[in-house]
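Here the complex is missing one protein chain, while the rest keep their positions.
Moving on to subunit A:
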Amino acid sequence: MIEVDVQGTGNSAVLRPRGRLTMVTAPQLRAAVAEAVDAQRVLIVVDLSACEFIDSSGLGAIIGGLKQARQAGGDLRIARVGSQVATVLQLTNLDRVLRPHDTVEGALHDG
């Protein structure tokens, strides 16, 4: 099982999945995003510093979260991406819709 630390302030939430973000654990991230959006925390930052591996289902959960956040008038941004995650984002060209930020702060304040 994956742990998703959630830190919410105002209209933002920082989600920090730990371990492997795969088909098995992706639903937990989806649920955490849905919960944040339901609580009007529509500016979501996924801090990936503790995520050691991501597969296509994990990416799918993040893209799904991005759509959900945007539909609610917010956004989803990613921060502190490790090398495996960065490689996958680049390979799939998804770094064009999910530009990795160096810090959570930077992601929160990105215009």
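Please note the rule applied: a residue touches a chain if its C-beta (ideal position, glycine included) is under 8 Å from a C-beta of that chain, and two chains touch if they have at least 3 such contacts; residues count from 1.
One rule holds in what follows: contacts and distances are computed from a predicted model.
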{"item": "Protein name (UniProt record) of the chain left out of view, among \"FecR domain-containing protein\", \"SGNH/GDSL hydrolase family protein\", \"Hemin transport system, permease protein\" or \"GAF domain-containing protein\"", "value": "\"GAF domain-containing protein\""}
{"item": "Options A:8, A:64 or A:82, residue touching the unrepresented chain", "value": "A:64"}
{"item": "Identified contact with the non-displayed chain, of A:7, A:40, A:87 or A:103", "value": "A:87"}
{"item": "Residue ranges of subunit A at the interface with the undisplayed chain", "value": "23, 30, 55-57, 59-61, 63-64, 67, 87, 90-94, 96-97"}
